[in-house]
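One protein chain is absent from this view; the other protein chains keep their places.
Right after this comes subunit A.
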């Protein structure tokens, strides 16, 4: 078996007096699509935010692509990562946010080209060509010169996906990407992800409340509660024959079975 692309080992995370993870272990294989479901406050989003280096950890280790995310070797010792190390590690990761977080002062096109040009040194020509392709992929080729505030929520989120993909991350983190959308706009965003995984292989970690989507797209589903994985398995196992009472109760509430 190959080394996992993401590995959490005995990870601890606290917010003040609240413990999110007391001893968390978790792995994701390369090109695996993993959905994380569970009640709010169970640490689902925190997991993604730690991976994206938006939150630090209070103990344990995390490996991404075979290298420690939050630590580095320095003079023969294992020390907390500096900004240079984090900068290097972030190249592996991309994230799409619940509230889009598009840059409102930039056109749609610049939202997508800015990071490849400034961070990776891609030429303007190449960046714009690739932005064009990405906008085609998400069905917004005609919106290149619009500003985020002129777009609907679904369109914003599709730009958010294009923007994350422009950096060519090997791991894509999707943090409740349809939770802030009107119900009728959810599908246009999920369709983009469906097409994406059809055309290319991705390592993808998604936190979602769209149970049918999770079931359809995932290789594995993890049910989270109180900072731990209560139950995980193939989508059919989790959705059709969950073993734990807590999983059953959660799915019942969600799917109304």
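Going forward, contacts are C-beta pairs under 8 Å (C-beta built on N, C-alpha and C of every residue); 3 or more make two chains touch, one makes a residue touch a chain; residues count from 1.
We take it that contacts and distances are computed from a predicted model.
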item: Protein that the absent chain corresponds to, by UniProt name, given "[Citrate [pro-3S]-lyase] ligase", "Multisubunit potassium/proton antiporter, PhaG subunit", "Inner membrane amino-acid ABC transporter permease protein YecS" or "NADH-quinone oxidoreductase subunit H"; value: "Inner membrane amino-acid ABC transporter permease protein YecS"
item: Residue of A:99, A:194 or A:209 in touch with the missing chain, whole complex considered; value: A:99
item: Absent-chain contact - pick from A:79, A:119, A:141 or A:249; value: A:119
item: Residue among A:87, A:133 or A:244 touching the omitted chain; value: A:87
item: Touch residues of subunit A, complete complex, unshown partner; value: 52-54, 83, 87, 90-91, 93-95, 97, 99-107, 114-115, 118-119, 147-150, 163-164, 167
